[in-house]
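I have a structure I would like to understand better, so I am pasting it below and will then ask my questions one at a time.
With one protein chain removed, the remaining protein chains of the complex are shown where they sit.
Let's look at chain A:
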Amino acid sequence: MEFLSSLGVGFDAALTFSNLGIALIGAFLGTMMGALPGLGPANGVAILIPIAFSIGLGPLPSLILMTSVYYGAMYGGRISSILLNIPGDEPAMMTCLDGYPMARKGMAGEALSLSGIASFIGAIFATIGLALLAPQLVKIALLFGPAEYFALFTIAFATLGGISSTNQAKAAFAAAVGLAIAMIGVDTQTGVQRFTFGEVHLFDGIDFLIAIVGLFALSEVFIFLEHRGSGDHKEQGITSIGRVLAPWSMIRSCIPTFGRSTVIGFLAGVLPGAGASLGSFLSYSVEKQIVDPTGKTFGKGDPRGVAAPEVGNNAAAGGALVPMLALGVPGSGTTAVLLAVLLSLNITPGPLLFSQNPDVVWGLIAALFIANVMLLILNIPLVGLFSRVLLVPVHILMPLVAMVSFVGIYGISGSSFDLILMVIFGVVGWLFRKLDIPLVPVILGILLGNEMEVNLRRAMTLSDGDWLTLVGSPLSITLWALAIIGFVAPMIFGRKVKRAIAEESDEIAVGD
């Protein structure tokens, strides 16, 4: 099989002693970041990009580090869900529903190890799915011309608000703001300055790393400052863990769950605008419908209710990498940040990546497998250690986050200007969060803005200024239709989905 030989090349490149060390560090850091409430996968990867960049890691080691952190955070999110009933990150929300009741019954250790195994299974199968599906998608993508690419970027923005978005105007606004920021600097086509107003620091444009770290990491610090003193959740203490391995009978009873949830999660990840949160939500709801339609055991500590969302969110994390790698268009927040990793390494994802840099693609996929195995090995015995991380007080954690953000950004250019810019992004991030304006489209706009404009202008040059060229082929018409559906559907179903998720999570409080 061609896929196995490609994968062999990837493993050849990835399996060195130093790469394994980096994967171990990444997996460890990622699990901690995922476990800490308030530091999700996007934040974690965002803080680390400039640092990996500044210390001069090569492309493959950087990718290995970031993907280990990414998968690690997906693993880590469950720890605080189960022990504290507080999701470590958004996708881990559904794990609270049955994980916390299990912990209350004195089965915290079982729940943790079962969800660790569930994470592993979801992620491994999704990675296999990624390796099989991405090359197929590439074949379609090779048919794309500039007009189709322009439409594809539009799809990315139109769907990014997600199916649970209730206000599409805000998602569109965020995307436009990101695009507007991307326009700052030298115009690549004509060489003229745009929106720089003579400020030298702006000539090269605004580095997306500054925006990402400011919007995600620094704004989190402001959020914590705002909520200090109200609802400090560390008081209730940590449930003791007990045994660290789930009994085989419990694992065996979950095997059908693993299968169903992997498929659902992976598909949710591949689809634009769905992502890990929806993956875990769908997996949980479907599982509940199938094995426990009357609601006898689910929500009261059913192991299958722990396994389903964990498989689902990890499978979705793998699935979300498919469009990101094959098309260069990420389907979720964290993959947008991973796209930033690739771009900062001068690697442009998309169909050409598979033909021009197969070593990077397959090295990355191999890295995902390695990260997963590392994570399973780390997570089962060390879960006690990771749960200690939850005890780190906010007044040490948040200054650390802020300071490491500053260090990373300073490392890129060594200028005060960039640091000030980052603070401004932090403030804007805080304001946007308060107003419920999503941040991910802003990032994606900054990342993809120039590429999107270049494709528009290339298409227009080819057609000699005829705007109808944008809808000039069946393929591009299909893409536009998808973009419109993706943008309009949440207006119709958004409230419904959001309410459904809210209802499920309300049961946490009720069943408590």
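Here, contacts are C-beta pairs under 8 Å (C-beta built on N, C-alpha and C of every residue); 3 or more make two chains touch, one makes a residue touch a chain; residues count from 1.
One rule holds in what follows: contacts and distances are computed from a predicted model.
Undergrad: For the chain that is missing from this picture, which UniProt protein name fits: "Tripartite tricarboxylate transporter TctB family protein", "Heme exporter protein C", "MacB-like periplasmic core domain-containing protein" or "Cation:proton antiporter"?
TA: "Tripartite tricarboxylate transporter TctB family protein"
Undergrad: Any idea which of A:L137, A:A172 or A:V286 touches the chain not displayed?
TA: A:A172
Undergrad: Which one, A:V192, A:L391, A:L468 or A:I492, makes contact with the chain that was left out?
TA: The single option touching the absent chain is A:V192.
Undergrad: Which is it among A:F208, A:F222 or A:F354 that touches the chain not included here?
TA: Per the contact definition at the top, the residue touching the missing chain is A:F222.
Undergrad: Could you tell which one of A:L4, A:I55, A:L391 or A:I492 touches the chain left off the display?
TA: Only one listed residue reaches the unshown chain, and that is A:I55.
Undergrad: List the residues of chain A that touch the chain left out of this view.
TA: Spelled out for chain A, the touching residues are 51, 54-55, 167, 169-170, 172-173, 176-177, 179-180, 183, 187, 189-195, 197, 218, 221-222, 224-226, 228-229, 232, 393-396, 398-400, 402-404, 406-407, 410-411, 414, 416, 419-420, 422-423, 426-427, 430, 434-437, 452-453, 456-457, 460-461, 464-465.
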